[in-house]
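Left out: one protein chain. Kept in place: all the others.
A and B are the chain letters, set down in written order, and residue numbers restart from 1 in every chain.
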Amino acid sequence: MSFSWMAWTLPTALFFLTILALIVAMGVWEYFSPGGNPRVGVLRFETTRGDRLFISLLGSAFIHLAWLGLVGPSLWWALALSLVYAVGVFRYV
Amino acid sequence: MNAQAKTRNLSWIVPTLYILFLLLPIYWLVNMSFKTNTEITATFTLIPQAPTLRNYQVIFTDPAWYSGYINSIIYVVLNTVISVTAALPAAYAFSRYRFLGDKHLFFWLLTNRMAPPAVFALPFFQLYSAFGLIDTHIAVAIAHCLFNVPLAVWILEGFMSGVPKEIDETAYIDGYSFPKFFVKIFMPLIASGIGVAAFFCFMFSWVELLIARTLTTTDAKPIAATMTRTVSASGMDWGVLAAAGVLTIIPGALVIWFVRNYIAKGFALGRV
Partner (left out) sequence: MNKTWNNKAWFMVLPVLVLVAFSAAIPLMTVVNYSVQDTFGNNQFFWAGTAWFEDVLESDRFWEALGRNLMFSGIILAIEIPLGILIALNMPKKGIGVPVCLVLMALPLLIPWNVVGTIWQVFGRVDIGLLGRGLAALGINYNYVNNVFDAWATLIVMDVWHWTSLVVLLCYAGLVSIPEAYYQAAKIDGASRWAVFRYIQLPKMKRVLLIAFLLRFMDSFMIYTEPFVVTGGGPGNSTTFLSIDLVKMAIGQFDLGPAAAMSIIYFLIILLLSWIFYTVMTSGDETA
């Protein structure tokens, strides 16, 4: 059984490790302070911090795609924009 | 009052027309399956003029045809058993307990139900090749779990939430262990839910083709895929194609008949 067909690369491996680390971190955070700090934000429905992480990640994906389609291949700015967006989500949603 | 009586008298028209519309293409398929190929292509007849069973005979005597049915039924049944068995404890956990990340886990399960199979077709082939599972029934059965397990969990959770929690607590006080309680007391209570979940697993595994076709070549090829291949090879044998189509409708029709009293409930996923 070989997994060479999965064609891992360093950037994609780092990407998935980051996601995994985020999920583990959320789990640990939730373990020590359960309940997920639910609140009703600007979107007018209740979110926990897990929901906020999901909204941040999904939104970032679309920000990257939009940047790629509209501006160009230099994604560092898209990443910066996503971080600003994520902070905004955690602060206000 | 008079007007109301009138509408009540007329209300049967809408479902009747709709059912006629549903049955018309099926009627045409059945009609064709009893015709010879010359009658199909040369003339236009609403009922077979020289009814023949030749088309069905072709299917039941040629292993390339009937093994397709056997393959389909094997992996559909395997998938139904695996899906429901795995979903039962999970649905119980979701309906009775809160735990770390439960809501997000539930959402993640559902997203797999909604993912387009086309996205998974290629990596599935690679993945199951790596495990040496290509062209086996179990490969298709496991692959179909991707969308059937979340569905089964969702349906069962709905039914289980309808069972009062006091029943669990009473059983534990009476000295039942968890497995014994689950099998002896709890499962009979949600028997209809298990039936509905099994029905939906059967249904979605039976109708799916893209993944089943990707993962099989000959030994486990589903009937639906056999149909497309054999027809193009033998140069449009319309009669046999129609007969094969009719035979794929029959298992579904039988299953619906058995669960007819739960269908409406199941379609609402026990959550209305």
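As a convention for this text, a residue touches a chain if its C-beta (ideal position, glycine included) is under 8 Å from a C-beta of that chain, and two chains touch if they have at least 3 such contacts.
Computed from a predicted structure; not experimentally measured.
Student: Would you indicate which residue among B:Arg54, B:Arg96 or B:Lys180 is in contact with the undisplayed chain?
Tutor: Of the listed residues, the one touching the omitted chain is B:Arg96.
Student: Suppose we count only contacts with the excluded chain; which residues of chain A make the list?
Tutor: 4-9, 11-12, 15-16, 34, 45-46, 54, 58, 61-62, 65, 68-69, 73, 75
Student: Spell out, residue by residue, where the missing chain touches chain B.
Tutor: On the side of chain B, residues 4, 7, 11-15, 18-19, 21-26, 28-29, 32, 40-41, 44, 82, 86-87, 89-90, 92-100, 102-103, 105, 107, 109-112, 114-124, 126-127, 142-143, 145-146, 149-150, 153, 161, 165, 203, 206-210, 214, 223-225, 227-228, 238, 241-242, 245, 248-249, 251-253, 255-257, 260-261, 263-265, 267-269, 272 touch the unshown chain.
Operating definition for what follows: only the chains that are shown with their structure count from here on.
Student: Please give the residue numbers of chain B that touch chain A in the complex, ascending.
Tutor: Residue positions touching the partner: 100-101, 103-104, 126, 129-132.
Student: Spell out the residues on chain A that touch chain B in their complex, using ranges where they run on.
Tutor: Residue list for chain A touching chain B: 1-3, 5-6, 26-27, 30-31, 34, 48, 50-51, 54.
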